[in-house]
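Note that this complex is displayed minus one protein chain, with the remaining chains in position.
Now for chain A:
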Amino acid sequence: MKTPGPKDKGATARGGGLKISVCLGSPCLASGAAGVLRALRETWGEAPIAVIGTGCMGPCSRGPMIRIERDGHPAAYYERMTPQAACTTVAAHLAGAPPGQGRLAPDFPFIARQTRIVLEQCGRIDPNDLNSARAAGGYRALAHAIGKMTPEQVCGEIGASGLRGRGGGGYPTGTKWELVRAASGRRKYVVANGDEGDPGAFMDRTLMESDPHRLLEGMVIAGYAVGARDGFIFVRGEYPLAAQRLGAAIADAGKAGLLGRNILGSGFSFRIRLRIGAGAFVCGEETALMASVMGRRGQPVIRPPYPAQRGLWGGSTLINNVETFGCIAPIIRNGAAWFRAMGTPGNSGTKVFSISGDVATEGVLEVPLGTPLRELLAMAGGVSGGSFKAAQTGGASGGCIPAGHMDVPVDYESLKGLGTIMGSGGLIVMNDQRCMTDVARFFMHFCQDESCGKCAPCRTGTQQAARLLDRIAAGEATSDDMSQLEQLCRFMQETSLCGLGMAAPTPVLSTLRWFREEYESHVRDRRCPTGVCAMEGVPCRD
């Protein structure tokens, strides 16, 4: 037993048993969390006070976040900590007089109203410590699945849970697993899609950085269920911290017998390798992703054959989003019925959203599917800087939800009905100071830059559409340009090779559907109602 140092004597005398968690997710690190952790460790880091670095606690724009827990007391969250403020706060806690400065209310909606299933352990465990993950229940579902269930039963359980792909498509996960399980061929593969490229999306990064073992566990269970021995995690190059933590987690899990040969003595072997993207949005498309994993140019190929039929190196391949794999362990642990009880019929379980833009608190939220948009906004503290105008879902492939539809339950079908998509879960909130044609223009330029260039409609169509939107923003467009833009958009939807090209015009069509008068004001009156578009050379009309 370690004897407490001199500076801890007082602390021990006053009760100790304090657990201080410092968020070490990318956003908190960017605002100085590493310094806060160092200062706390230097000042208080000896038993019985525990200072640990954890993953994301949720309210990213309020970082660095710390949480102080003490037996018998509710956890206290503090926002925007500096090293000095953090030390003072801990001292005050030890003195029995917790300060109000920087403290979030106990019922702070962003934290209190979440239903955390996928992010269960994010912000609670040390992502660099396998023991921390196992103590919190990590790999228990794996032991259960390979020890007590047949692959058929695992697939059946996932199918019964009603889980749907969280990458945006919403395809039933159980059906996909069953297809790969039933496929012939000796070599099969499991791939986790961590190429989260949509502007405003950072759910998968949060999970990979905060609880990498959850992803590994889901993948090993999937490998067991479909009969694969090899897995790949494709992480975008812009996520170095996620890649580093995943790499360490793979090594640790391998040493502990949870990965690699003869997992937990069951005779089942499965290894996972990491692949880092090189900055192409299109690699989030599954056929392009597979090409990249195999070392080829990351561009899509025509489906069918689907990856389940012929994927990596010709073998049947299961590709799921990171968040989808994150749902697996809780489903195996608690059963399909438990999962189905959350959300709405046909949309079971929870969904992680990354909310950003004009809201009081930006960050990562997990709520049951079917939660109204209004509730999500309320959890984020409401719209900032003006009144609510629209929320963009699904990033560059999605559309927006206007103010009149704030009570829409956020599920796959309801969003589709509004001309947008669930997408991977990025939610960008815009207030009434934002110009919607400018938003459409931003996304079209994004798609133009990110088009792989293989098929003609996407490569050339995005170039022309971006030019037309530039003309609209500059006050140079005519009504002919407007109809040409709409024609181009429908053309790209119908004729592009892959999903990204088909979805590239969605932001334009969606803003045209809800905010056509704003476009008309740019074209007819040569005036930007919000004053965002510069309209150089156009005489002032007011």
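Criterion: contacts are C-beta pairs under 8 Å (C-beta built on N, C-alpha and C of every residue); 3 or more make two chains touch, one makes a residue touch a chain; residues count from 1.
FYI, contacts and distances are computed from a predicted model.
Novice: The complex has one chain missing from view, so what does its UniProt entry call it, picking from "Carbon-monoxide dehydrogenase medium subunit", "Lipid-transfer protein", "Tripartite tricarboxylate transporter TctB family protein" or "Bidirectional hydrogenase complex protein HoxU"?
Specialist: Options "Carbon-monoxide dehydrogenase medium subunit", "Lipid-transfer protein", "Tripartite tricarboxylate transporter TctB family protein" or "Bidirectional hydrogenase complex protein HoxU" narrow down to "Bidirectional hydrogenase complex protein HoxU" for the missing chain.
Novice: Can you say which of A:S292, A:Q392 or A:S451 touches the chain missing from this structure?
Specialist: A:S451
Novice: Using the document's definition of touch, tell me which of A:G162, A:P368, A:G461 or A:G475 contacts the absent chain.
Specialist: Checking each option in A:G162, A:P368, A:G461 or A:G475, the one touching the absent chain turns out to be A:G461.
Novice: If the hidden chain were put back, which residues of chain A would touch it?
Specialist: 280, 282, 297, 299, 302, 448-457, 459-464, 467, 484, 487-488, 491, 494-497, 502
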